[in-house]
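Here the complex is missing one protein chain, while the rest keep their positions.
Chains: A and B, in written order; residue numbering restarts at 1 for each.
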Amino acid sequence: MRDSANIMKTETATDRLGLAMRASHVLVAVFVVAALAFAAIGSWSGDTFFLRLATEALIFAGFALSVDILLGYTGLLSLGQALYFGLGAYVSAVVLKEVPSFWAAMGAALVSALVIGFVTGLVANRVRGVYFALVTFGLAQVAAKAVYNTRSLGASDGLIGVPIVPIDIGVTTVMSNSPVGFFLFTLAFIVVLYAICAYLLDTPFGRVLVALRANEARVPFLGYSTRHARLAAYVLAAVIATLSGALYPMLRGFVSPELLFFSTSGNAVITVVLGGVGTLVGALYGGVILTILKSVVGSMTEHHLIVIGLLFMGTVIFLPKGLMGFVRPRVERLISGKSK
Amino acid sequence: MSTVLEVQGLSVAFGGIRAVDGVSFSAKRHAITTVIGPNGAGKSTLFNLISGLIRPHNGQVTLDGVDRTGASPHLMQRAGLGRSFQITNLFFELTVLENLRLAAQRLENVSRFLLPVKSSKEAFRRVDELVERFQLGSKLGELAGALSHGEQRRLEIAVALAAKPSILLLDEPTQGMSHADTADSAELIKSLAKDVTILLIEHDIGVVMDISDHIVVMHQGRKLTEGAPSVVRNDPAVKSAYFGDA
Partner (left out) sequence: MTAFLDYFQFVLAPQMITGLSLGVAVVLVALGLTIIFGLLDVINMSHGEFYAVGAYLALSLGLSGVSFWLLLFIVPLAMVPVGYMVERGLIQRVFNKPDRHVTTLLLTFGLGLVMEEVLKVVFGPNTQRPPTPISGAMDLFGVILPNYRAFLIVVGLVIIGLVAIVLNKTRLGAVVRAAAFDRNMAASLGVPVTRVYALTFAFGVALAGLAGVLLAPVFSVFPTMGRDFVFLAFTVVIVGGMGSIAGTVVAGLLLTQVQAISSLIVSPVWSDPIVFGIMVLMLVIRPQGLFGRLGHA
């Protein structure tokens, strides 16, 4: 019988999932450093436009995280995740207009995510594959149409006049209209969301989700109900998406039904595929890539969506693991090389 | 209790065809009970009924004295049933280590469900035991899909055994194996019977006669006969079921 020290060493060395996760952490650290540098430059040059654009990119990256949880870990493609992003945005806007409290808005968003995510999840998770994609698509469409036609929610104009929110995080207070401040806050927020997801994926719960994607048929024989597992993943994804959405009105001061449209869900899927499905950190890099593509290519030609679409298709065919799928193994080798 | 699994009058029909028709038998503790029969006899369907993949139309499945008829697969697993598959059904994209750890993770306390995997000492201890028993030590870091067929079949059994079930259902464990691997597997299964009751589907008559304590013969969905290997081997009804009437 080997001693416990030896057991742990073998397990660490051969635990590929753990290694992959650690590589993701390294890549996130790089991302954060780059973001901090960006903030410093932005602050020094007095810029607001690019900082706000980057903040928006981060918010949508957080949203993309939720798509990656479903697609990359349970293998479910949701084409209607915008439902939750919009839910978070609208709930947050409505609450903030009454009570300009960050925590009140977040709390309301969290609760609504849990409730709606659970109920919707019960319906959506009765099916898989393309049916799941279509049901989620339909749910988002129905919600979008409902909001579009609801006058008390601003109908097609949406809700404007969301006040500036002071965010008290103990050591300091960040104002939501501060370009640098809110950018840094959002960065921290999204990193926390990432950390929560990464942590959960390294628990027995998370490994069941990974198993779902690897071979769903075998999972019940491990002793787990696939239905419960998928529902849990769905609710988790709903929460992540909703919390990300709740930041949106704080940044922009308004919400509109466009947030619930298919293009929002579609963009998140593109983000995840470009960045790398199932890596979590791919959602972050993918979000940045997509924003850059849209702005840069968008300024050169009106038809940037064609370029993005072609790039997306090319990624699906030639680089199915996305950018991170390409970069991460190299980082893994670097890390494991070091530990020898 | 000396009977671990009891099956009574188990039946299921698919579109008019009685795949399993009123089958009854019991599996005794620490014995190796083997189900044999020509192709289409309903053996795998029987396993699917017992392990919860299919709901029987009639009959009862009792495990460790508790009625588990119609329980879904994950509940059966929790009740103490482990099962391997005729067509290898591993997590091919995951490492051998992760396959075993996943299967063993049920041994860990429920309170650890949301704690990091690294801290699941129970599960890793079990993985270590399995690695030694099934000689998978050198393959821990490999993806399950990269293993040879024989190694994969061994891993199948190890995964089914991981959560310390009271009964292990092995569906043609030596399927597709070489002669040497088959012999090794037979020895392995025999040694397993000391700790766990085994219910086995097997085609290789040599293996069947060598390791079985009790044989159940199925034919066209029904139980033809059952008994000790020596008895069954000489039963003319069994011979005609396999080879047809002379």
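To be clear about the criterion, a contact is a pair of C-beta atoms (placed from the backbone, for glycine too) under 8 Å apart; a residue touches a chain by one contact, two chains touch by 3 or more.
All values derive from a computational prediction rather than experimental measurement.
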Omitted chain - touching chains that are shown: A
Candidate in contact with the missing chain, chosen from A:Val115, A:Ala217, A:Ile306 or A:Leu334: A:Ile306
Residue among A:Val123, A:Val192, A:Met300 or A:Leu334 that touches the chain left out of view: A:Val123
Absent-chain contact - pick from A:Val28, A:Leu65 or A:Ala133: A:Ala133
Of A:Leu51, A:Leu71 or A:Leu87, the one touching the omitted chain in the full complex: A:Leu71
Missing-chain contacts mapped onto chain A: 71, 75, 77, 79, 123, 126-127, 129-131, 133-135, 137-139, 141-142, 145-146, 149, 262, 266, 269-270, 273, 302-303, 305-306, 308-310, 312-313, 316-317, 320
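Following the convention adopted for this analysis, only the chains that are shown with their structure count from here on.
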Cα-centroid distance, chain A relative to chain B, in whole angstrom: 42
Chain A partner contacts - residues on chain B that touch it in the complex: 51-52, 72-74, 77-78, 82-83, 89-95, 97-98, 101-103, 105-106, 108, 112-118, 120-121, 124-125, 127-128, 140-141, 160, 163
Complex contact set, residues of chain A against chain B: 1-2, 4, 7-8, 10-18, 199-200, 202-205, 207-208, 210-211, 214-215, 217-226
